[in-house]
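Mind looking over this structure? Questions follow.
What you see is the complex with one protein chain gone and the rest in place.
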Amino acid sequence: MRERLGVPLAPEVVEYIVRPRSDHLDRDFRLMMLINRAHAIMLARQDILTRQTVRTLLNALGELEAEGVESLDRDPGPEDLYSTMERALIRRVGADAGGRLHTGRSRNDLGSTLTRMAVRERFLSFLDPLLELREVILEHAQEHVETVMPGYTHLQPAQPTTLGHYLVSVALATQRDSDRLLEAYPRLNLSPLGACAFAGTGFPIDRQLTADLLGFDGIVESTTDAVASRDYVNEVLAAVAGLGVTLSRLAQDLYLWCSDEWGTMEVASEVAFSSSIMPQKKNPGTLEHIKAKAGHLIGALTSSLTVQKGLNFMHCRDMSLESVDPLWDALTQGEAMIVLTRITVAGLEVNKELMLRRAAEDFCTATELADILVREKGLPFRTSHSIVGNAVASALEQGLRANAITAEMIGRAAVEVSGQLITLTPDQVDRALDPVQNLAGKRASGSPSAPETERLIGLASASLSHHRDTLNGWRQRQERAAEGLNRAAQLN
Amino acid sequence: MRERLGVPLAPEVVEYIVRPRSDHLDRDFRLMMLINRAHAIMLARQDILTRQTVRTLLNALGELEAEGVESLDRDPGPEDLYSTMERALIRRVGADAGGRLHTGRSRNDLGSTLTRMAVRERFLSFLDPLLELREVILEHAQEHVETVMPGYTHLQPAQPTTLGHYLVSVALATQRDSDRLLEAYPRLNLSPLGACAFAGTGFPIDRQLTADLLGFDGIVESTTDAVASRDYVNEVLAAVAGLGVTLSRLAQDLYLWCSDEWGTMEVASEVAFSSSIMPQKKNPGTLEHIKAKAGHLIGALTSSLTVQKGLNFMHCRDMSLESVDPLWDALTQGEAMIVLTRITVAGLEVNKELMLRRAAEDFCTATELADILVREKGLPFRTSHSIVGNAVASALEQGLRANAITAEMIGRAAVEVSGQLITLTPDQVDRALDPVQNLAGKRASGSPSAPETERLIGLASASLSHHRDTLNGWRQRQERAAEGLNRAAQLN
Amino acid sequence: MRERLGVPLAPEVVEYIVRPRSDHLDRDFRLMMLINRAHAIMLARQDILTRQTVRTLLNALGELEAEGVESLDRDPGPEDLYSTMERALIRRVGADAGGRLHTGRSRNDLGSTLTRMAVRERFLSFLDPLLELREVILEHAQEHVETVMPGYTHLQPAQPTTLGHYLVSVALATQRDSDRLLEAYPRLNLSPLGACAFAGTGFPIDRQLTADLLGFDGIVESTTDAVASRDYVNEVLAAVAGLGVTLSRLAQDLYLWCSDEWGTMEVASEVAFSSSIMPQKKNPGTLEHIKAKAGHLIGALTSSLTVQKGLNFMHCRDMSLESVDPLWDALTQGEAMIVLTRITVAGLEVNKELMLRRAAEDFCTATELADILVREKGLPFRTSHSIVGNAVASALEQGLRANAITAEMIGRAAVEVSGQLITLTPDQVDRALDPVQNLAGKRASGSPSAPETERLIGLASASLSHHRDTLNGWRQRQERAAEGLNRAAQLN
Partner (left out) sequence: MRERLGVPLAPEVVEYIVRPRSDHLDRDFRLMMLINRAHAIMLARQDILTRQTVRTLLNALGELEAEGVESLDRDPGPEDLYSTMERALIRRVGADAGGRLHTGRSRNDLGSTLTRMAVRERFLSFLDPLLELREVILEHAQEHVETVMPGYTHLQPAQPTTLGHYLVSVALATQRDSDRLLEAYPRLNLSPLGACAFAGTGFPIDRQLTADLLGFDGIVESTTDAVASRDYVNEVLAAVAGLGVTLSRLAQDLYLWCSDEWGTMEVASEVAFSSSIMPQKKNPGTLEHIKAKAGHLIGALTSSLTVQKGLNFMHCRDMSLESVDPLWDALTQGEAMIVLTRITVAGLEVNKELMLRRAAEDFCTATELADILVREKGLPFRTSHSIVGNAVASALEQGLRANAITAEMIGRAAVEVSGQLITLTPDQVDRALDPVQNLAGKRASGSPSAPETERLIGLASASLSHHRDTLNGWRQRQERAAEGLNRAAQLN
């Protein structure tokens, strides 16, 4: 192909551009062969090549594939895998057949198609552990529907909640992250093949046919757009970065809860790291990696967007190669996050007793005390808030914990704040200050009472099933396409 | 509210945290009043407050609203707009009524709701200029369906195309950007109200009712998730950044085409900048701002994701306030990009003659010459590619332009490359080298022939109509909700 | 200036480009006037303009300045502040004098100079609170040189340390951040004036003279570079982002230590936020804002770098205007971080007793126990690590805290691990398990013993003084330059 140029690529170009692209050579070769077969079949069906020529091509492609990418002459002279492969094909069957395979296409649309197929494959394999993680979180949510713990705002004890409600809330956030990921698929799974260099072709090719044979849901309509755009890369990266942020937040909570000071949880020894000098150590290392990987995902997104910014709207190597590069590492990092989160959550030991005691003692029941004054004594909320605030402050002064607050203390505070005497019964006070009863009353939609938590788990499970079905549907579509391609290749 | 704390906020906190948040005070006050009314109506319907109390509250809220946010005592003592407003309310109607409005809610869910309403409003107003831009691009695409120009890959002349095909391709990319934006809306338009601090409430509130009254499509199911998450912010920012990248690419192309060297286009004087010392200057400044703003949008996305990374999964100010902040400027910058692109595209003067001449001369027709050898002489593509490569090289050596290539030169090249004599007629050569005829043959799906370009314009127009309808539907839903709220407020 | 263009700017250009640039109009006007005076003086000294003309210009400039920027006709027709100002000047003294001021310069170098002066001014004012913060941290470090607390790795208790050592360590990190900031100044404080549009000028201007008069340390040597580059913006943004990361880490530690579970610190009520419904709350809100602002600083850096990426190496509006824009908000956010950190640290209440008790109980003294076996019993470190690990495990099993470990338990563990009997005296064990004695022995360079901590504080204080002197030197240089400019203006 370099006739016009007359010289091979400089060794520096080979070293810094061509060679680093051989990381995924097996995959790329395999996918290129699928595309070659689909394209050859289409050329025959459209009478662009003779059936005889196409049969020769398909046989030769089959042989090359059987020998594998390693058997190709890896002389760095050619610019890329395609030129190497075409050269091998021509050596095998001569220029008259081998030189015809590239009719009605170009490396631009070929590369664009191959990348989408590679991303699609990796995308689907990425979803499995994600769905598995969501399932594990929901199982633990179910297990802990009644596991009371203090809930926090601003990292201060706020009100009682349950570990189950916490976990299903995180699950619902990862569900939205998954929604966004899945919504990227229909835009990703479109075929650029037949766009050629960018301007389509005068050969009467059938773009829909090759799309079908390769398992695409349709074609990228404009031939220019088909080779000039990689916005599906950004879209996937943005969705994965969002997921990364969600998981980093879960990891941050667990990180604190596993601290000696919180002490409400402990990671399993299998996911803990020791110290080379501190014999007492059990370090929750996986959580640190999970948190960090969110940073890498944000960096990968920045990278791809920044590469694309200001490029001419045309095919070019910054778009076709460099803008896609961050995706592979990001999906590896993202998968690591997901799996590490799963095994860490699955192995957590939870100190329920301590969590319940904290919830009773750390004043997170004070709101309920204020609410009771509203509900049972008819006070305006703002007034009851002031009264309880006053009682809490005096309890703190005396070094008392929340469950030591008495009806009498409330009465005193009421007089001080509002001038009125207000009498709660000891039982009313106890009920308010008991986190379990407190939670039982939280019946408003989506609140942490057990029935509402279970309703949320139901919603999340339904979404998980739905996502599983969607994923299975996509997989079946791929398998059917692969079979169809095989059948079509044999008939020819 | 600061009873427990006993002291006002430090002046530095007021200066660096409270005061900078008053940028959108009018909007926030207006939206807070809507929420107050919806919440009050619900409290009455659910018999949590008496109808009498609610009537008092609604009247007082109406008066406060009529007087406007400026009439509130802006003493920086209180922590935020809500506390200021509640204080004014209590001053007006006394603690017994005024102190009851906040029953069954908290500043956390109130703030989360208010932010979603503000984002929703801005989001809808952002879509209008975007749809208008897409329309303008499509109009120009239609106008230039037959305006031939050289098409580029790697910024080198590649094959002939048309300005119309180029523009509709960009339009299709902005359509995907719009799709992603619009897909964010259903996740954005959900009500957190009633989540209270995060743990819901024991008052028998009706979250669905307030959601309806405020024009939401549903509720954020989990009360924890409702106050702890702002992932819709990232989603909108990612979609806008993607759009920014697309527009920066269009701007970059126009920037080159308006150069003296390209000279195929000129921006209108209304959007050009002059020089204070160079009298000949007509600088296409809007294109520079468009390109740059894509960078700001990427920065805003990075900012919000980075703020959120590693936060505990709970309500906190980094999430509720800081993570949202980048959105406002980003939407302003994004709107600027859109409008500047629209007026720049609308005013472009196009030198059709020059573009056509370039397409004829700059060798971008060479592929068609190779294709003709395949189609009409039965050569394998790789062989014909070599022959034409040889002929191009010798033309360049002789200083000839593409349209000076003759049948004889092809014949000579064929002998040199393949040893065979190949004779094309002068007419065959002329047809191949004529970009207009060349393009007419590009009939494969999505190629730049006129009929295919018009088909693409049709697809893009249909999507535009569909997006318009969707947007109108959302607007009508908002208007109906506003009327419903008004009616409900009067009945109470 | 728009003679060649013939029409005013489109209203959209005014709205989206010209108008948003008027945020810093007062500052820009003031600085432009300084540049005008310095340039005029130079033109006279170099005999490019007559003394008479320059006197006329200086008088008129003085009058315009006295009237202020508000008195300028803010008709949006002109493109920017410069054209407005020149028009006013010409109205006042006629075209013959007023039209000569711009001799030997252009808006490009003028703008580049003005921006550097504005950044320089803001940069210096930014350093004051930073140095103040470092001082406050060091004061608290000094106060807590002997305040024992558990030190952490992986958020698990690791070894005893002191709050003083922790704080001076953070101070040393902010010192490096400051070093990087200060190193940016010499590259920032260079004058682009006289570069004109980019190609210099044939007028015999003296660039060094205007640089001196305006307080610059020298000139940006190449005229092209002078208008085409803004890399000092990235450099400052990177340094500020690095500082932001450091402060976010300090904030994260304080955030945990102020939690109910840690309970070792409490923020002052003046910097705490209350809850509208939870009466017990004291939320450390400033820490949340500090953490978040680091995210905004990273976003601002990304923004500026991304805007600049791939720009032609020439003057253009993406570089001269847009790439600088993120700096202003970033310095505001950075200053907020600094001040909020200062007042939060200054107001911290520390529970020394609790920290000491934790350090004694939470096994962070185990390493010292292992070290004693090495030092006093001659065991290899790895063996002693195993023995203590065994003893710790059995203490944890029995629910004992660290300070309940006895010489006997160590003896038992030694037999189990190594088969050998090892006898420590109770006193040896007590010494090892006492965090205070433990720390006293930490004499290696930079360790947390009191003498080493004080040595570190000394180093950090010396750097602080040095930075103060540097800053004062720069300020004095500016003042001298301002006086020099005044004097020169009067003499003319």
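As written, the chains take the letters A, B and C, and residue 1 is the first residue of each chain.
As a convention for this text, contacts are C-beta pairs under 8 Å (C-beta built on N, C-alpha and C of every residue); 3 or more make two chains touch, one makes a residue touch a chain.
Owing to the predicted nature of the structure, the values given are computational and were not obtained by experimental measurement.
Seen in the complete assembly, the chain not on display touches A, B, C. Among A:269, A:472 or A:486, only A:269 touches the chain left out of the display.
Only one of the listed residues, B:72, B:95 or B:278, touches the absent chain: B:278. Only one residue from C:252, C:332, C:351 or C:470 touches the chain missing from this view: C:252. Touching the missing chain, out of C:317, C:342, C:358 or C:467, is residue C:317.
Residue in contact with the omitted chain (choice from C:33, C:374, C:436 or C:482): C:374. Seen from subunit A, the chain kept out of the figure touches residues 1-10, 12-13, 16-17, 20, 79, 82-83, 86, 102, 105-107, 196-197, 268-282, 285-286, 288-289, 291-296, 298-309, 316-318, 321-323, 325-326, 335-336, 339-340, 343.
Hidden from this view is one chain, which touches subunit C at 1, 3-4, 86, 90, 95-104, 108, 151-155, 158-161, 165-166, 168-170, 172-173, 176-177, 179-180, 183, 187, 194-195, 197-205, 207-208, 219-229, 231, 234-235, 238, 241-242, 244-246, 248-253, 256, 291, 294-295, 298, 301-302, 305-306, 308-317, 367-368, 371, 374-375, 379-383, 385-386, 389-390, 392-393, 438, 441-449, 452, 456, 459. Take subunit B: the residues that touch the chain left off the picture are 150, 153-159, 255-256, 258-263, 273, 275-285, 288, 302, 305-306, 309-310, 358, 362-364, 366-367, 369-370, 381, 385-386, 388-392, 402.
In the analysis below, only the chains that are shown with their structure count from here on.
At the subunit A-subunit C interface, residue numbers used by both copies make up over half of all numbers present, so the two copies contact each other through mostly the same positions.
Centroid distances from subunit A, each centroid being the mean of CA atoms, peak for C. One inter-chain figure worth recording: subunit A and subunit B are separated by 23 Å, centre to centre, where each centre is the mean of the chain's CA atoms. Each chain gets one centre point, the mean of its Cα atoms, and the points for subunit B and subunit C are 33 Å apart. Subunit A and subunit C have Cα centroids lying 35 Å from one another.
Touching two or more other chains at once are residues 153-155, 158-159, 256, 302, 305-306, 309-310, 367, 381, 385-386, 389-390, 392 of subunit A.
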